[in-house]
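One chain of protein is taken out of this complex; the other chains stay put.
Labels run A, B and C following the written order; every chain starts at residue 1.
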Amino acid sequence: MKKNLKEHAKPGEYSTLELMAVCGARAIKNGEVVFVGTGLPMVAAMLAKRLHAPKAKIVYEAGFIDSNAIDIALSIADSRLEYRASAAIGLIETLGMLLQGGRVDVGFVGAAQIDEYGNLNTTYIGDFENPRVRLPGSGGGNDIVSSAKRIVVIMKHEKRKTVKKLDYMTSPGYLDGPNARERAGLRGGGPSLVVTNLCQMKFDEETKRIRLATVHPGVTVETVLENTGFDLIIPEQVLETEPPTYEELEILRSVDPMGIYIPREQK
Amino acid sequence: MKKNLKEHAKPGEYSTLELMAVCGARAIKNGEVVFVGTGLPMVAAMLAKRLHAPKAKIVYEAGFIDSNAIDIALSIADSRLEYRASAAIGLIETLGMLLQGGRVDVGFVGAAQIDEYGNLNTTYIGDFENPRVRLPGSGGGNDIVSSAKRIVVIMKHEKRKTVKKLDYMTSPGYLDGPNARERAGLRGGGPSLVVTNLCQMKFDEETKRIRLATVHPGVTVETVLENTGFDLIIPEQVLETEPPTYEELEILRSVDPMGIYIPREQK
Amino acid sequence: MVEADVEDKRITLKEAANLIPDGAHLFWGGFGFQRPPMAFAHELVRQGKRELTIYTCGSEIDIDILAGAKVVSKFELAFFAIEGIGLAPNIQRRIRDGSVQIEDYTNLAMALRFLGGALGVPFMPLKSMLGTDLVAKSKFRTKKVKVIDCPFTGEKVALVPSVRPDFSIIHASRVDIEGNAQIDGIKGEDIEGARAGKKTIVLAEEIVDVEFTRANPDLTVIPNIYVTYVVECPWGAYPMMVYNYYDYDMEHIRMYYQQCKTEEGWRKYCEEYITGVESHMEFLKKIGFERLLKLRARKPFGY
Partner (left out) sequence: MVEADVEDKRITLKEAANLIPDGAHLFWGGFGFQRPPMAFAHELVRQGKRELTIYTCGSEIDIDILAGAKVVSKFELAFFAIEGIGLAPNIQRRIRDGSVQIEDYTNLAMALRFLGGALGVPFMPLKSMLGTDLVAKSKFRTKKVKVIDCPFTGEKVALVPSVRPDFSIIHASRVDIEGNAQIDGIKGEDIEGARAGKKTIVLAEEIVDVEFTRANPDLTVIPNIYVTYVVECPWGAYPMMVYNYYDYDMEHIRMYYQQCKTEEGWRKYCEEYITGVESHMEFLKKIGFERLLKLRARKPFGY
């Protein structure tokens, strides 16, 4: 029996990673210029483009502009991303002219640590002089977070990742509060949405501090708080994240049919 | 009867413009990167490339790199210059990366005025606020004179053009003397040769002031001085400019067969 | 999908010129004789625009016409003339009568100002202009150039302010309806200029199908994201040249130069070829089909 595609899937019919990808996709509006990396953000952008945002233009920092890839890429510079692209140029074009030039509407990034102003760490865990782990570094992350009009952060929700003080600030959220970005000379709008495996978080307009927005189906506010290392603002009413529709799931699974970024068994 | 191609032509067998083009061509060594505009410098570079400097690479600021044009161009951006070029890019490439990047050996420029330090004016005749004539301006001239390793100036020799004080300094010769270029932050070597319709001039190593090098056949030192507005250093011995060889003339005339830059009747 | 995924950015030449308000700041594409937006210049004159500011490296008849018709009152540029022929006749007169002012930079400085605008930084460093009147003197800009000591090497560096004009006007070889543009041959400062404008209008010799551009992303030098509108405009650079399309018409250019030496001659030219014709197509008809065909580029030369 064919399901109604617009209906929401039931618990157990989708995985947390699928829900996270759907949350990311919904943050993309039709016609927007979207700056993504590989992994969940790529899957989210491809889903958006095939569903509600066919005119979204996906940019990958290696140089692919308005990519229409039909195969899942494993690298940001993967030849797969050139399929029916507008152009294939380089980093000065994507990070410089498009992004720093102010033409990117929404950028997606990940992080190993986030603080309550949305500042991000992707470089060091532990002490700068003698770190426990040396992460990959900024890549284009700092550039994206500095200059895109909006930022969506997608990351795992753990106490040690949601911290009061970052081990190293790789990318600027709202720094130490209101107007700090402007004072620092940053032009981009800063983080607007954080999607985790537990919830979605946004930022308080006035204080620029992070606040809970929605909890994923089956997750309680208490669970979120237990897994959060910083002081999370909890609004009076916390809604539940809208589950994926069957249509979203169907397209999502066609985007990543091999389950490279969203393994099927997690369902 | 076939003339010996290596022999020098006799007076009356060549025009002054032909001699000037030959002087320019001789200033180009094989393998050098040469930055030229249209007109006599283009003809000179094409002559050099067909004669003693086949590996010279001719760059035109519009974006033509290592041009091998077979037809005479009327504009610096003329499609004719793309023939068998290495690449066709743009001004950031030619003036920025090649020239300012330090890869141009010799640049050719013209001028409406020159002073005794080789500073050049191509912008205003008369007062800056209320000029008599507004010339075309720097174009790439200042860029070339700022950054090429050597500069060859080709211009008409008149008292009002060889002046003690320029109406406007468009391009930097040796400014006000030794080390002035370095102090100003300029990296190029500065003017090394001035070719006029009367003579060739070079620059005194120590004082950086202009001095007579050779007089063209039939021209006396007195004639040069009568037509010079600044104090020209006259060395003890002034040689005569070596006249064109028959080979030089033959190739030169094949480069510009229609006499566009070197009209035939001037002979 | 919610709607067709190919956006159609086509407008007419008249609509495009009509977008430009009096007083607007324009990046002006093409370099020398190559791909100047001549048809767009004509249409600005026909529509009687006023007080425009134009940023370009070096341009020729196209901007001389804009000065002659008093469409432009300010230029920031490095070079103007009619190469191989003489000084730009209308601009000379307009400077003398005070209706046009020019701020002087070098070609590299202007190209870098467009690159800076494209990159979204407020200035760019360069090693030209140093020690000369290009730094010491300015006509109307209060902040024309600033010489600083490099914080890394100590050497002198000139900083020039980036340009982000209201509109960038480019004449390309080909473009699709989404705005993916290709340019054959030299690009002058058009790559940077197309990315510097707040809005960018791409005129092109031909509009090609999206299948053509999407099949080879490596050839697109101005991607759709930068392009606001596209205008199909064949022979749009005549009497100048477009590589792989047509050669210049030196006879027309020389006639222009001779005639425009006087104000009366310029008015006659303007009336005959610009304001006296209804459209770009009427202008081309006036030039004549046979004459245009003779100028077509021959393969493999491109001119």
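By definition in this document, contacts are C-beta pairs under 8 Å (C-beta built on N, C-alpha and C of every residue); 3 or more make two chains touch, one makes a residue touch a chain.
Note that the structure is predicted; figures quoted are calculated from it, not measured.
**Student:** Of the chains you can see, which ones touch the chain that is left out?
**Tutor:** A, B, C
**Student:** Thinking of the whole complex, not just what is shown, which of A:Gly24, A:Gly118 or A:Gly141 touches the missing chain?
**Tutor:** Within the whole complex, the residue contacting the unshown chain is A:Gly141.
**Student:** Among C:Leu159, C:Val210, C:Met250 or C:Ile287, which one touches the chain that has been omitted from the display?
**Tutor:** Of the candidates C:Leu159, C:Val210, C:Met250 or C:Ile287, C:Leu159 is in touch with the missing chain.
**Student:** Can you say which of A:Pro41, A:Gly118 or A:Pro172 touches the chain missing from this structure?
**Tutor:** A:Pro172
**Student:** Using the document's definition of touch, tell me which of A:Ala88, A:Leu232, A:Leu249 or A:Ile262 contacts the absent chain.
**Tutor:** The one listed residue touching the chain not shown is A:Ala88.
**Student:** Determine which one of B:Thr16, B:Thr38, B:Gln113 or B:Ser147 touches the chain that has been left out.
**Tutor:** Within the whole complex, the residue contacting the unshown chain is B:Ser147.
**Student:** Can you list where chain B touches the absent chain?
**Tutor:** These residues of chain B touch the chain that is not shown: 30-31, 33, 50-55, 57, 59, 64-66, 68, 82, 84-89, 92, 96-98, 100-103, 147, 187.
**Student:** Could I get the residues of chain A that touch the absent chain, sorted low to high?
**Tutor:** Residue positions of chain A that touch the missing chain: 38-39, 61-64, 71, 74-80, 82-83, 88-92, 95-96, 99-100, 119, 123, 128, 131, 133-143, 146-147, 168-172, 175, 180-181, 183-187, 260.
**Student:** In the whole complex, what residues of chain C lie against the chain that is missing from view?
**Tutor:** Touch set of chain C with respect to the missing chain: 116, 119-127, 143, 146, 148, 150-153, 155, 157, 159, 161, 184-185, 215, 218, 300.
Keep in mind that, in the parts below, only the chains that are shown with their structure count from here on.
**Student:** Roughly how far is chain A from chain C, going centre to centre by Cα mean, in whole Å?
**Tutor:** 40
**Student:** Multi-chain contacts in chain B: which residues touch at least two other chains?
**Tutor:** In chain B, nothing touches at least two other chains.
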